[in-house]
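Here the complex is missing a single protein chain, while all its other protein chains stay put.
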Amino acid sequence: MKSQHENKAPRNWQMKLHEIIYESEKPEGKAFDIALLACILISILVVVLDSVDHLHQLYGRLFSVMEWFFTIVFTIEYILRLICIRKPYKYIFSGFGIIDLLAIIPSYLSIVFAGAQSLLVFRALRLLRVFRIFRLVHFLSEMRFLSVALLNSLRKISIFILFVLTIVTILGSIIYLVEGPEHGFTSIPQSIYWAIVTITTVGYGDVAPATPLGKFIASFIMLLGYGIIAVPTGIVTTEMALAVKSKRQDNRACPSCGKEGHEHDASFCKFCGAKL
Amino acid sequence: MKSQHENKAPRNWQMKLHEIIYESEKPEGKAFDIALLACILISILVVVLDSVDHLHQLYGRLFSVMEWFFTIVFTIEYILRLICIRKPYKYIFSGFGIIDLLAIIPSYLSIVFAGAQSLLVFRALRLLRVFRIFRLVHFLSEMRFLSVALLNSLRKISIFILFVLTIVTILGSIIYLVEGPEHGFTSIPQSIYWAIVTITTVGYGDVAPATPLGKFIASFIMLLGYGIIAVPTGIVTTEMALAVKSKRQDNRACPSCGKEGHEHDASFCKFCGAKL
Amino acid sequence: MKSQHENKAPRNWQMKLHEIIYESEKPEGKAFDIALLACILISILVVVLDSVDHLHQLYGRLFSVMEWFFTIVFTIEYILRLICIRKPYKYIFSGFGIIDLLAIIPSYLSIVFAGAQSLLVFRALRLLRVFRIFRLVHFLSEMRFLSVALLNSLRKISIFILFVLTIVTILGSIIYLVEGPEHGFTSIPQSIYWAIVTITTVGYGDVAPATPLGKFIASFIMLLGYGIIAVPTGIVTTEMALAVKSKRQDNRACPSCGKEGHEHDASFCKFCGAKL
Partner (left out) sequence: MKSQHENKAPRNWQMKLHEIIYESEKPEGKAFDIALLACILISILVVVLDSVDHLHQLYGRLFSVMEWFFTIVFTIEYILRLICIRKPYKYIFSGFGIIDLLAIIPSYLSIVFAGAQSLLVFRALRLLRVFRIFRLVHFLSEMRFLSVALLNSLRKISIFILFVLTIVTILGSIIYLVEGPEHGFTSIPQSIYWAIVTITTVGYGDVAPATPLGKFIASFIMLLGYGIIAVPTGIVTTEMALAVKSKRQDNRACPSCGKEGHEHDASFCKFCGAKL
């Protein structure tokens, strides 16, 4: 009842606009979302390509024109969002609201405070727009499924990361003592950086142990990192398995035999055949 | 009934040929497939070895002769496939049909349009033949099992990849601002490339951060990549577990309502409550 | 009864102190733990930053003052721990007790035995303090859950590591014979180090095969390492799944035989057949 009343309250054109901009069920809404997504991707592509030197020389003017075009488009979109929603502040202070604002402010600021370097910063921020695309898939059950599993395992994962950070701090400072500045381990932070590069099996090779003992410790870190990757994987997998199970199974108890564990599509007890 | 009728329709020698070429149940069919596989592998080996400079000097002539031999063999095979099947266009426009054609055209084209570079392209295409080997294992339940699990997790995986691409775009452009061209991060695309190299824990080291802040961001990307590998793994593992379960679930049909998909421990139909 | 008696035995102020220092339930206990954690992290940060050359030049004096401050703080904490516990030796010889001692001794020793290098060693040891933070999360069920799963899979994992070590020893010495000292494989230990770098997919690139045969063997090691990572992951995941299951299993005791560990869907004791 209540939600229905809310939908009636605003004027008709507002409702229409709200449906188009905020919802994806109706064809217009879907079309709007896809068009917006296209704009976001192209605007990012412009920023990215503009950073390539010889492309900037060739199409620099075109790029800046396109940038301004998209800035205006996104500004109009932002204003429309504000006028067609019943509680604008809710949108403004929502995650997407802030991102949307961050995506348009920079260009305007760039007029007042000129300067190549700062401009680039603004451009980088604009890339946050990409996150908008998640709104498109936001309604997919897959998306919800994943986020549920990840949120459940968040606490376990953070313990794991805490453990990894402790390990790399200790091993980093040990390797720093063993190898020393003459082999590129100029400080403990630098050595911790190396330990992270090693335990995550990235292995740039810009810094590598030279002494036998250093190589022995390095081998230990590698095998450790190679092994403990199993922990986060195990955590997430277990959580996902649980999420799947709970999705496929309700815990209705059979009224006659009282047994549980019936599938979500079961309308009769599979043990005694009584009606659920 | 119908399928039986179809098998009767074509002439005998066509049926025989069809059995040999398209089926693997009969010994002749198996022999044909293995022989074909051998030809494919050898022809690829020829292309690969021919690309090694000193081997090309020594056996260049032999290689080109063998290439032409295999081209002719595969051409004959292609023609036989066409004449022994009842709906040739179905094969021509099937995945394997196109690949088979792509595997023989190049050599013939290479007569008309000469030129080393182009020739090499043709050779590369010919490598697609390897995919034919999948036809051999296509009937293994394992193969079907794997593809089912992967197809089911496709949607989830694509969300994950979308997420990774967003992350590397943002982090790539941030690192570009932090490190700048003087440390090898010459442009945002280049920096995105570096971010991918880092988040996938490949870590070539051709480009590596030099500033403390850059190294800090790099460490963050590494730990992120080291952690989120758990997500696709979890997805695929869960799907496989489900696939296994459904394989072990009996497909007894309910005698009264005829529905299937009852659990192995079910003694009553969960849909209509009838005794199984 | 007995435990209650033990809690009564010590004097009141000791009990109070014990609650604050050893327990985290009461607000004071929580506050103490968080304050201690902050001290540990800051003291480590001091050690880490002090190792950066130009920071040492600038704030060397400040750092050493802070170090001494924390050393004294941790000494007082250590003494308090001893006087407020009923069986001090139990704490002294416990894992945390030893670490806590190791965290304060070095500074005092550094007065007697001066010398930069040795000092650094002491600092590195002090980093072990970080492990204290685990006491904070020690009571989290997540922590217990993880440790249970890892302990259960310890035996399987160790077999796996034994296998990996065997593989790298054999492949390392084979690659040593194939590549030889002229390509950087100066000795078998060095080659084993390279094999570990490769099988764990770290791949520094400081040593890399140059001969075709060497590259072939390297490719084999890579694919092997890429594949067998599945083993520890599978082990840990399975153990975690079991741990989750046993956690979700109710611990109803049978009214007649008193045994526990019945499944959640059990309505009769599986040991004596009595109604649960």
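A, B and C are the chain letters, set down in written order, and residue numbers restart from 1 in every chain.
Criterion: contacts are C-beta pairs under 8 Å (C-beta built on N, C-alpha and C of every residue); 3 or more make two chains touch, one makes a residue touch a chain.
Just so it is clear, the structure is predicted and the values come from calculations on it, not from any experiment.
Within the whole complex, the absent chain has one touching residue among B:20, B:47, B:159 or B:174, and that is B:47. On the side of chain C, the interface with the absent chain consists of residues 155-156, 159-160, 162, 166, 169-170, 173-174, 176-177, 186-189, 192, 198, 201-205, 208, 212, 215-216, 218-219, 222-223, 225-227, 229-231, 233-235, 237-238, 241-242, 262-263, 265-275, using the contact rule stated above. For chain B, the residues touching the chain absent from view are 44, 47-49, 51-53, 117, 120-121, 123-124, 127-128, 130-131, 133, 137, 140, 142-143, 145-146, 149-150, 157, 160-161, 164, 189-190, 192-193, 196-197, 199-206, 225, 229, 232-233, 235-237, 239-241, 244, 264-265, 267. By the touch definition given at the top, chain A reaches the unshown chain through residues 201-205, 233, 237, 259, 271.
Assume only the chains that are shown with their structure count from here on.
If you sketch which chains touch which, every chain touches every other chain without exception. The copies chain A and chain C differ by a rotation of 90 degrees on their C-alpha atoms, rounded to the nearest 5.
Work out the mean CA point of chain B and of chain C, and you get 41 Å between them. Chain A and chain B have Cα centroids separated by 29 Å. Within chain B, residues 201-205, 233, 237 each touch two or more of the remaining chains.
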